[in-house]
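The excerpt is restricted to a subset of chains, each kept in its original location.
Chain lettering (A and B) follows the sequence in which the chains are written, and residue indices restart at 1 in each chain.
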């Protein structure tokens, strides 16, 4: 059986994935949204960001957008409605005096974890809700979008100053849900024995693995945590100092081919490679390969948003749980980087590009 | 909390409801379908019966037809496909040599309990399957329908003689699923906090309760079980003799008003009125009124396919579990009829009319 979990991240991306329910942050008090830092003016960014949310749905049938295959996999329709609800609840209801909601029940149906924003519909029953239909949700979205533009257009500078951080936060929230939409849809389509592709013509997962090499980092007392002027989440703060011993980090993610070597060396059958709860999980869930993988005809295939494909040995190994990544690292004579090590190594690289926007779906 | 279960039958209909998985029959062996008796020629009946299945869906959005709200509530789309699968599997694949299936995976996806017809997709995961879409399922249905008509039109008399019982069985199967479609859809729409109606303009549940009176029946040795020339299910056989003591049966179903008197007299809080597993169920599920009922504003409302309505005190009490019907009867100083008593009382009445066909949905 393959290991489970649509939320499992790629080996190279273990760490700071934005999540719908950030486990390491206390619940917000009555006043505070997830706290935003940064005040960049939205300009047209808003429309661009939001547009992806809708465009992504174009190849889907309404049926695809209703299904919930497990508690932490929300229907696409719910994501569309929830992100819209966010704008309505935290911007329009608070700052646009004449705003008229389409339906007051939506505030209850599409709330997620914001306890201070009122009662919410059970998370594991989002897939029971056939109405509002996709078409009605898109209408809700247009209604809110127009009100958002009207609000901004009519706002004076002082108001814009006040609205900017909220809008920045809404855009970040939208991006989080874009990631989740793709992640969740993949699970929905994958459980269907027909193994449908999200859309035809998607390129297979890339594979361009350079030879493995190691980057060395010196020991030292480093500053860790967000330090810029722009937006960051509260769990990226506070800036603090951490002592890091000298270490080396691989120059690229682990590949599928390397992970197959781990499997074929009995990785999933060797208790000594696993943390204790990891080994318990391997046994309980009968893991024998990564999530979405299947042994077939002497090799491995995996489900991708382009359909079922042979596993590309040069592509990064993704959809690994923390336990699998940890066991692999131990097997390979290494270990996973700490948060501080990872941040230290990653921060020298420019942040650019947009995985889902470029339809590089495989890592999700 | 209201008692549970879309499968709960009306108090007056406790007994022989045809069911998707007949609990009291052994599993069929390799050759046998659920055994049909009867050989009426199908004529146009087929199209009429089948047409209801499709027409019923007209007011629904695709989203409504995908959702599964509990294990024994199948999506409308699944019913559409499964009844079509029945014709394909047991008639066309067996008797129409040139028949070409649209998709071989359907045989796996839309099989239900016919173990001898191959593996089937898990019953509790029918709501995970977004594809084939409703549109594709309707295409599957048209494909099969045309093949069925072609088969019949080209058949000689001997072949028609052979096909007739199979077609009769298929029509009965179709009717069973029509009942289930309505029953299941009611549950799907009811769990939505928006409480949508199946379609607008449905009449409220009828109420025309005559005064309660009792019909007397003499003791005697009666013949019980099917005795005609037409179709019957195997659990209506064999014809056998049963001795029935003299008894009296009410002239009409229990009304909602009478059931409210039971509630208000503490029926749900009085262990002595309940069978032991019934009382355990009342406590475990916190039953305090019938399924689909809710106390509201000092009275009761219930969800109907026309939306939420005040409980009509003159309408028959429906959606009662066996335990509730039994407890009510004990409270009323009576008891439920045995199967033989019920059959004896009911058989003098002509069988005519078609509840769902006439949109008298409330008893379902």
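Everything that follows uses one rule, which is that a residue touches a chain if its C-beta (ideal position, glycine included) is under 8 Å from a C-beta of that chain, and two chains touch if they have at least 3 such contacts.
Owing to the predicted nature of the structure, the values given are computational and were not obtained by experimental measurement.
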item	value
Assembly size in copies, with 2 chains present	4
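Everything below uses one rule, namely that only the chains that are shown with their structure count from here on.
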item	value
Copy-to-copy rotation for chain A and chain B - C-alpha atoms, rounded to a multiple of 5°	180
Where chain A and chain B are represented by their mean Cα positions, the distance between them in whole Å	43
Contact set on chain B toward chain A in their complex	61-67, 69, 77, 103, 105, 108-109, 121, 125, 127-135, 188-189, 191-194, 196
